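Please read through the structure below; I'll follow up with questions.
For this view, one protein chain was removed and the others were kept in their places.
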């Protein structure tokens, strides 16, 4: 069950336009799972009027903390980036349905594929997968070097058995799209599933590859959200339910969906 | 000529809900006169949408600074109270017509009568009057002790030859309204003029006394202001022009008006 | 303790604060955040007879202090509603108001006839004012005759009281209000959303897939309040005010001009507990003003128009 709380900012790290903010929020930490998100009131009185959704990038039950990792792209994220530790902010969460990984077991190998800020939910997921002793291969791509700020934390915390980086300008890791790298990947027979979050075009390309490889995959989708908790019906997307596509609320039945349920283009 | 500038906050003092904020604003300091005001953009994107007017509480040509003294009463003043030295804020000023004191000379004696935040323009005026060697008697009233935060600065800077304080609850100075004190005042034959700013009811009462005493007086009036520079016609008040009352823009032809030109009630 | 209950004539409600249709789902989604029985009423999402998908995405655009929506009334239809939702709402002891929709007069009638057979509904809100279904915001509430026709027909078809929800996109809302009243509407609610548009200047495309959308939120409050006041002055039936309400102060403005109750919409998205906060604020206001009943405040607006000088 999700909650509406006032949380105190405990810590804040930043790299250019990217921010990692930790909140003291034991009520949410107790319930959180990777792939879920929170709705954040970035400005007490607005503008913007509405909350903004951010995936959980971490949650620690013992510490009673949760964290988000976000990129500054517009008004809301700009305001959010200005808060300092000690300040309070209103959160609703945890919301939505996260990744399914409970049925995965050693010696399974998982591909986590994140583009830019899309690394956020995967960063949390990787922690959980490593706790279960699974092998985690992380593909982390961006336009340029500065779009991959979590690479050091991923390495330091040993969240990836293999960390593959790619930048479009070649400033770090492979030069090109992360999907180019992925395409050249020789899939291990132990590969069990992929977890994906990133820009729409990237996710679409990954979905194609997974289909080709016949590998199960889960995608964390985005949509502009009016409420985040299922009352406005504003965040819908075409998702397969039974035999047909329906307009399904991302915030309620997602944001994580299986590859084969997602309608990737008008033609499908 | 008034200007639109971005000014850096140089200094900020506060006493409870009262704030004295100094801006580095040489363009405005060069033009400022007591009784004039500035329009302040308290929030870059709003709300509130509109600027807020504040009297100049000081201006120093050499330092290139101006100051405002304000009370926190609503959204705009609340936001304004949160700025810190070093931050920038958009100002328009100096605006309006200030007090006339150029024709006053030694050994003239002036009464400055301020209620609460109404002390702001008088604080500036007192500086100018003292520079001219005039005798200044300041009446400064409020609900309670904490409404008179400028009393110490007035004393320290020797801006008043006589500083008379009054509080409604008697916590400081005379117990009662500042107008009660004023009423008991034995007017010196040297008294030349009164300058008044404060709540409407107080100003009305002072106007009555001045009429009785046949003493010239100037009042700094307030009205909700849309623009502050004369284009919206939102700030009008009934003011005598020639033989009849007209609806005159406070921001353009005021905010300072002579007692006998102001319509104090519907009946007049 | 202040008595916040209000009398709509056909029903007395524990307080004048409802959640507005389309902004609290079927009510159940709000349960994590508030006890539904604490609300004066819960107006559930617009219901057609059949299930519907609604409009394609994107369905929402944020504007300054407003929200433009073109949801297009997706829904589960009356059957699933009566079977799955109503019993749960009943268990929560919610005062349920169903927002009734139809593509045709006939469909409105079928919806109420079907629902009349199911207990647990306090009354109906007849949604003849959604701007997001027909091209260019067309809806029956733009026309007095269409309003009269649908309301009369629904009135005859149901045992329950009906409240007709009006559109603000009209020259004179009092004409439509009167038509609804004459057709037998037991109450009126207003306003639904204002027809608006937003353009993505980079692509030259509309920001909403449906092109048009309905504007709600704080931006519209002064306009909604004006219309509620006009309608209160015109009709005898109770009026429920809607539009941009976020705080107790906002709700009081509507009550002052004579609304017997108010619905809170977009504000629920920002703060799902906002309705309870508003109820608290009404309590405090009445206490401060030494009013023992909120009904003593309703209609207290005294518009003294100053003599105009030209």
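Per-chain numbering from 1; labels A, B and C assigned in written order.
The criterion applied here is as follows: a residue touches a chain if its C-beta (ideal position, glycine included) is under 8 Å from a C-beta of that chain, and two chains touch if they have at least 3 such contacts.
This structure is a prediction, so every number in the text was calculated from the model and none was measured.
Peer 1: Which residue, B:73, B:105, B:155 or B:247, contacts the hidden chain when the whole complex is considered?
Peer 2: B:247
Peer 1: Please identify, in ascending order, the residues of chain B that touch the omitted chain?
Peer 2: Here the touching residues of chain B are 1-4, 41, 46-51, 90, 92, 223-227, 229-237, 246-247, 252.
Peer 1: Could you list which residues of chain C touch the chain missing from the display?
Peer 2: 52-56, 61, 63-66, 68, 72, 135-136, 142, 169-171, 194-199, 201, 204-206, 209-213, 215, 218-223, 225-226, 229-230, 244, 249, 252-253, 256-257, 285, 300-310
Convention: only the chains that are shown with their structure count from here on.
Peer 1: Measuring from CA centroids, which chain ends up nearest the centre of the complete protein set?
Peer 2: Here the chain at the core of the arrangement is C.
Peer 1: Farthest chain from chain C, going by the mean of C-alpha atoms per chain?
Peer 2: It is B whose centre lies farthest from that of chain C.
Peer 1: From the mean C-alpha coordinate of chain A to that of chain C, what's the distance rounded to whole Å?
Peer 2: Centres of chain A and chain C (C-alpha means) sit 36 Å apart.
Peer 1: Taking the mean of the CA coordinates per chain, how far is chain A from chain B in Å?
Peer 2: Chain centres of chain A and chain B, defined by C-alpha means, are spaced 55 Å apart.
Peer 1: If you average the Cα atoms of chain B and of chain C to get two centres, how far apart are those centres in Å?
Peer 2: About 47 Å, centre to centre.
Peer 1: Multi-chain contacts in chain B: which residues touch at least two other chains?
Peer 2: 47
Peer 1: Please list all residues of chain C that touch 2 or more other chains.
Peer 2: Only 65 qualify.
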